[in-house]
Structures are given as structure tokens and as C-alpha cells.
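What follows is a short report on a single structure.
With one protein chain removed, the remaining protein chains of the complex are shown where they sit.
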Amino acid sequence: MNKTSSKLKHKLRQFKKFLPFYLMMLPGILYLIINNYIPMFGIVMAFKKFDYKLGMFKSPNIGFKNFEFLFATKDAFTITRNTLAYNAVFIIIGTAVSIAVAILLNEIRADKAKKMYQTVILIPFLISIVVVSYIVYGFLNTQTGYLNQTILPLFGRKSISWYSEPKYWPFILVIVQLWKSFGYNCIIYYATLVGIDKGYYEAAVIDGAGRFQQIRYITLPGLKVTVITLTLMAIGRIFYSDFGLFYQVPMNSGVLVDVTNTIDTYVYRGLTQLNNLGMAAAAGFYQSVVGFLLVLTANGIVRRFSKENALF
Amino acid sequence: MVEKSKTFQIIAHAIMILLCLFCIIPILLLISSSITAENVLMKSGYSFIPRKIDLIAYKYLLFDTNSIVRGYTVSIVVTVIGTLINLTLTTLLAYPLSKKNLPGRNILAFFVFFTMLFNGGLVPSYMMWTQTFHIKNTIWALIIPNLMLGAFNVIMMRAYFTTNIPEEVMEAAKVDGAGEMKILLRIVLPMSLPILATLVLLVGLGYWNDWINGLYYVNKDEFYSIQVFLNKMLQNIEMLRKAAAAGASAASMPSTAIRMAVAVIGAVPILIVYPFFQRYFVKGIVIGAVKG
């Protein structure tokens, strides 16, 4: 009797102690509920034949019919392959390049130069993707582009019609994506590096470790947590693609479709005229679910090896 | 050893300078083409040094000063208010989550993280914001939907708190009788300038570059932010010209140069403001700090 009441008291005290924290969180949580959670009910549209008279919940159910178009042709394979492969390459190359540059930046001694480098490599991150597509066009345009007008003649090469040659585009897309995002990722890794205790390096120098040994045994392990976190987050978005990068940057060029079509662009091309809410909702649902399952799996794997590094 | 280190430094600098050029050169092409005469651009192509300078694209844009000035005003108001609210919400959510002994902490963290993975799509949230909250064609339409709180920022801020604010400092304040809110305001925040500056830049960039909310929630000129305006303008060059009944000036609108000028005008304020925040950037970003 006494025991339960003291337990209750303890709980009450506990609650009172943490009440200010819960109150603090209230506005944010409310916003997330309104902005993110309540609209999730919209997922029902993926399973409905939408009738405007009846509204979202009363429209007739049609099961998985809205999903069929995603798997209707052999395009299903192409778009899934492209979406996954590009994202995988972005994750791998992006991470490798960013880490390499971050380490390089960390090794540089001149402070002023260091600051300037940091500033400059972040600039592309600030530019919106539509603008990026204009810049790319300025370089690659067959008639007036900088490459065909100035660079290729320099080497005595003939003009290339960039927008009609699928073979170049996997590289172009990767370069553009790298250009836009490596600075930001690099700064994130660099920030982690700055946080590593200098004592480790001093100790290593005393033990006679060279620069590359230091990187191998101190720097890289120090980055582990950041790499895992960022990669897990990227995996959650692996079924999505940056519409601007895959649609606007290649100027929606039809010839390139085999190497530029992703789930998002396929849905857009197929549905712009159809204006079918149910099918669009189905595509979004499919992307969310697959991404979610992949993150759960990846997180589970991370959890198994080092519990404290898992996201949740 | 010293000799070796010196060569390494030189190589490192060389690589970094090349990377910086790689980042900057494309933007120079953009600027140069925005001040090149249209017919020269058509005939002899893009180049880094304009073959014939012509500021007509900017003249045309500035001719419409009303819209540009109004657009900038809307953008600044939206960016400032939005960033302030966002930072408040983010801080208030991230700080308790950084408390290791907060009951239900993991569930709450997952609650936040989950919003990054799943979304219900545009239509339901549009219905929510327009039918229940009536924000269509108000300034709030550019501020509230989607941009006011981001899970990624919460996670970043929480990581900063857990790694950079020693528990002992807060405990000491508590002994002195300070309430949680007071501790947050007086002790934690002053120690968190780097993360605050970082988030100001990221959130502010989000608001400044956003035109999606404008696309969906606004169709009145007075609420066009600079990005929405510039975006409309890109589509409108063709439209205006087609609609132009008797205007000779419409027929001489340089479309390519305008597009480039528009891009430059939209990006300039960010490029000016950005260096002021940049110095906090490195200290502010902490991701995936060991959690307890």
C-alpha cells in the first residue's frame, strides 16, 4: 500500500519535474501533427477512385488499381533501376569526395585560405536547381554552348550534341549533383573533424605515426557516426529523386529518357494530362513505404553492430 | 619532415584552389550571359567575357521596379518572420529531446524523425491549411506550410546540445533555483551561437529560395515573393509576348538574357548575407553525436 503510493508520488514528482520540458515541446509537436501527421490520412486516396462530389473518404474503393500503372510496362524496371542506382552512386561518391575534401581542408594550416575555401565550396549549394539547369545549358547547348563553341575546338574535336547522347548523361548528372552538394556535405564532415580531440593526434605523433596513419586510425573512425547518420537519412529518400535534376537539367530531352527517367519523372510525364489524384497518391505511397522499409532495415543492421550509432 | 610537409601543403592548396574554381566558374558563365546582347549570344554563343555588353535584360527587369521591390519586401518579411518562428520551435523541441533522462524521449525522437520519411502528399495538407486555417492569399501562406519546422534541424540541434553543453553547468544553475526556461534562455542559448547561426542560414535559405508555397497558396501579386515573382516571370516572358497586342517593347524582350538576369537577381542577396553566417557554420554542425 505504502509502496504503491510512494511509487505514485515518485511518478508525480517525475512528471512535475519534466512538465516544463513537455510544455516546451508542445508547439513543435502540434505543428508536426497538423503539418505532417494529419495529412497522412490522404494516403487513402491511393486506394480510391476519386470523385469530387463525394470527397476523399466517401469515394469508391478500388483496391490496388491505382498502383498498376507503375508496373504496367518494362519501364518499371528502368525507372526503379535509375532511381536506385543514381541515389546509390550519389551516396557513395558524394560521401567519398566530401570526406576527402574535408580531410584535406582539415590538414591545411593557413587559416585565411582555409576560411576562403570553405566559403567558396558552399556557394553552389545556395543556387536553386532551376538556375543550375540554365547554367548546364549554357555549357552544353549544341549551337551556342561553351563546350562546343570554345573547349572542343581547342582540342580539334567536333561538336557533340550533348542533349541527344545518352552515354554522357550518367556522368553529367553525377557531376552536377556533386557540384551542387559536395560543399555542404564536406562542411558537415569537416565540422566533425574539428571536433576530434587534438590530444589523439599528439599522442599518435609521439608514437611515430605518419600523416596517413593518423588519418587511417584517428580521422576516419572519428567520422563513423556522421557517415552512418547521413547515409541512413539518404537511404530513407532513396526512392525519391530530385525532379529538377532529372527533368529540368536534361531539358526533358526524350532521347535521354533511358538514363534520366526516374520514378518522379515517370509519374510526372505520365500523369500531367491525366490529372488523376489517385494514381499520383499511389506513386507517393509506394515511394514512402519502400523508403521507410529500407531505413528500418538499414537501421536494424546498424543497430546489430553498434547500438549507439543507430538512428532510433 | 618539414620539407615533406611543405610539399603536402602546396599540393593541398592547389587541389583546393582547383575545387574552388570548379565551384565558381559556372556561376561566372551565368553572370556573363546575363549581360551579353541577345543576338550576339544567339550567334556566337556563351562565353565568360561578354563579346558585347548589353544591360537590357536588367533594364527590363528594373523597369518593373514595383514588382521587384515588392517581391524583395515580401521575401525579407517572410524570411525574417519564418526563420524566427522556425528557430523558436526547433529550439523548444530539440532542447528537451537532448535531456537524457526525459521519459518517452525515444518515442518523441522517433515521432520527429518519422516526418522525414512519410508524407500524405500535397492535397490533404492543402485542404488542411486552406479550409481549417484559411491561409490562402495571406502572407502566412508563404511562412507556415512545410517550412516552419524541419526534423533534420531538430536532430542537428539536439546533437549540438548533447555534445557541447556540459550537464554540470545546467545542474549548477538548477541548484541556484533557475527554472528550465530560464536555463535554456540564459545558459544554453548563449552557448549555442554556432548552431543558431547555422540554422539561421539553412532555414533562411529555405525560406528565401522557396517558391513552392507561392505556387500553391498564392495568386495575388501583392504576396509574390521574389522567387515566386521570378519564377512566374520566366513562364511569363513567352506569355506576355504572346499576349502583347501592340507593344513594340514586348517584341524586343531578350528572353535568354532575362532568364539569366532573373537567376542572378534572385541569388544576389543570399550571396551577400551568407558570408556573415558562414564563420559559425563549422562549429554549429554536429551530426550523429554519440547519444546516451
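Here are some notes:
So that you can tell them apart, the chains are marked A and B in the order they are listed, and the count of residues begins at 1 in each.
Throughout what follows, contacts are C-beta pairs under 8 Å (C-beta built on N, C-alpha and C of every residue); 3 or more make two chains touch, one makes a residue touch a chain.
Basically, contacts and distances are computed from a predicted model.
Looking at the choices "Putative aldouronate transport system substrate-binding protein", "Beta sliding clamp", "Fe-S cluster assembly protein SufB" or "NADH-quinone oxidoreductase subunit N", the name in the UniProt record of the chain not drawn here is "Putative aldouronate transport system substrate-binding protein".
Although one chain is not drawn, the whole complex shows that of A:S98, A:S241, A:N261 or A:N309 it is A:N261 that touches it. Of the listed positions A:I99, A:I121, A:M233 or A:L277, the one in contact with the omitted chain in the full complex is A:L277.
Screening A:T83, A:S128 or A:N141 for touch with the missing chain picks out A:N141.
In the full complex, chain B contacts the hidden chain through residues 38-39, 42-43, 60, 63-64, 81, 84-85, 88, 122-123, 126-127, 130-131, 133-136, 140, 185-186, 189-190, 215-216, 219-221, 232, 235-236, 238-253, 255-256.
Panel shows chain A; residues 27, 49-55, 68-69, 72-75, 137, 141-143, 161-164, 251-255, 257-258, 261, 266, 269-271, 273-277, 279 of it touch the chain omitted from the view.
Definition applied: only the chains that are shown with their structure count from here on.
Put simply, the C-alpha centre of chain A and that of chain B have 17 angstrom between them. Taken together, the chain A residues at the contact with chain B in this complex read 14, 18, 20-22, 24-25, 27-29, 31-32, 34-43, 45, 56, 101, 104-105, 107-110, 113, 115-124, 126-128, 130-131, 134-136, 138-139, 141, 143-146, 148-150, 179, 183, 187-188, 190-192, 194-195, 211, 225-226, 228-230, 233, 236, 277, 280-281, 284, 288, 291-292, 295, 308-309, 311-312. Every residue of chain B that touches chain A in the complex is listed here, in rising order: 8-9, 12-13, 15-16, 19-20, 22-24, 26-27, 29-30, 33, 41-42, 44-48, 88-90, 92-93, 95-97, 99, 102-103, 106, 108-113, 115-121, 123-125, 128, 144-146, 148-149, 151-152, 154, 163, 179-181, 184, 205, 209, 227, 231, 234, 259-260, 263, 266-267, 270-271, 274-275, 278-279, 281-291.
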